[in-house]
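All protein chains but one are shown at their positions in the complex.
Coming up: subunit A.
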Amino acid sequence: MARSNNVRGPTSALTEFLKESGITPTTIARRVRTRQVEQPAPVAGPSRQAENDESAEADVAENDEPVEREYNSDNLDEDDEVPLKKKRKLTKAAEAKLKAQAKAKAKKGKKKDDDDYSDDGSDEEDAYTALSKMWKDETKPPNGSLIECSKCGNEFSVTQYTRQAPNGGWLCHSCLKASGVDPFKKPAAPRKRKPLTEKRNVTHFEEHRLPSLANMCIKVVSSHIDDVEALGDIGSMNLDSIAKAIAKDRSLTPENATLFYDVQNTNLTLYDATNLTPPSLCALASLNPNLTTLRLDFCGRMDNSVLAAWNKSLPALTRIELLGPFLVHASTWQSFFESHPKLTGFLITQSPRFDVKCIESLVENCEGLTELRLKEVGKLADDFLPHIKKLAGQLTYLDLSSPGEPEAVSNDALTDLLTAVGAGLRHLDLSGHALLGDGFLFQGLKPHTRQLESLALALTPELTDAGVAEFFATWAGAAAPPNPPLRHAALGRNPELGGAALAALLAHSGAALESVDVNGWKAAPEDVLNTLGARAPRLRRVDVGWCREASDWTVKALVEGCPDLVEVKVWGCQRVTANCPRKRGVAVVGIEAQNFV
């Protein structure tokens, strides 16, 4: 323990933390001293009062600074008077811990180098609050004592500027200066730990990247946004591709969003509205008063105030599509429906607050509703469905996929719903309903659909291979004008399904299929997969990911058999190699064996 130089060993995380927070033995000692002198009377009453007031206030106003609240909650049982704005304070528990540590250290130190402490006066000190000995340089003789210089041998008196020699002795002033050390130099400030973010900087990425050309263009556009002349004739260009390019960099801001605004606009699509704040979303509505169709992706910052403003400023709106309106409350949705009775399309994804009252209000107010998407809605449950049933006959698009609770909606309720609305549906998405089983196919889909073109039943583990196969085999004969073949079939992530289901699907819908997703049909045999190309010549997009039997021959059949093919996904198909056939315009995505460059 005796130190011959100034090197300090590692300290515990707690010690580091306390030091960072400005809590050192000196401050503790000062506090102990003041405590011994006078014990301030507890003034808990008023200070607690103030804290309570503040926390109550914080509950009301959500935008209050969280930092302050955190501070208060730390301090609830503080009973000595502290100014509220003090930087940081220890809780009682932490203080006790610290003291215990100090005590332990003091004890340890004492045991080990007893004789070093003839003068430290620890006897008078309360052992419990005694300072840790590690903070002082214990080997140094007290100031004023006469010792011999370890270099020149002269006797000199120790001062606070006396420094240690490398060999462990002490140097007199002149020797110290001669050795090149400035005795009056203040000791270097204790090294502060770097913030964690800096420490975790991953250096595998290029640190010094040039801004991309797209980024710079957006900057130029943003800075000239008010100068109509400078930007040239925007009308002649494809605004949609500009919107996509801007969205890709997440650089749509309140400033440059006005590029897409126009009083005459009836149609507006913004692909990434993350940076649009509530006021700018309100401005969007007032600058495009004639909108009939509005689509906003990633509109997470939209809140009640926005929808309330839209109630007044978008009178013509008929179709709205929102991705991620998390913050909108149920009551605001209801007032929105009341002020937009002309809505025919209401499509939202991800809303944890949309509840049964909202769907009730929607159905009541918007009598012409034909498109409904409640995707990834947290509260979706059986009691939503009776309200949706009232839209029978008019609903053409229904998407209730990925409910917050996969088992919230029962097979019977879904079957019942289809009985009512099935006849008019063109698009149906009930992916992610864990209770949906074969019974739904036979009692819901088969007898009641007349014009379904697009069916999505992904992640529905109750479906069986034999059931799906039988359903497709007998669907055409189920009704007088039979349901036409499907154009889009998304039945992915159903590992139970296999060859029989796929063969039956192709026999029923093959001629019309434009996109098919059989992702995860791991047992589908190769010979059936290889018929995809021949039996479904109109295919554009195919996902055969995780169909373990898919091979280069599957891809070959698709590439040769489908002239309109655009994309084939083969993620997880280990038998598809880099040598699989390609064609211009066809993207084969996810080849595992491929060397990525």
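Here, contacts are C-beta pairs under 8 Å (C-beta built on N, C-alpha and C of every residue); 3 or more make two chains touch, one makes a residue touch a chain; residues count from 1.
Please note the rule applied: contacts and distances are computed from a predicted model.
*Asks:* One chain of this complex is missing from the view, so tell me which of "General transcription and DNA repair factor IIH", "Exosome complex component MTR3", "Elongin-C" or "Aminomethyltransferase" is its UniProt name.
*Replies:* Going by its UniProt entry, the chain not pictured is "Elongin-C".
*Asks:* For the chain left off this view, which of A:A214, A:A316, A:A511 or A:V589 is in contact with it?
*Replies:* Only one of A:A214, A:A316, A:A511 or A:V589 touches the chain omitted from view, namely A:A214.
*Asks:* Looking at A:A29, A:I242, A:A512 or A:A534, which residue reaches the missing chain?
*Replies:* Once the missing chain is taken into account, the touching residue is A:I242.
*Asks:* Identify the residues of subunit A touching the omitted chain, counting contacts across the whole complex.
*Replies:* Within subunit A, the residues touching the omitted chain are 207-214, 216-221, 223-224, 227, 230-232, 234, 237-238, 241-242, 244-246, 248, 597.
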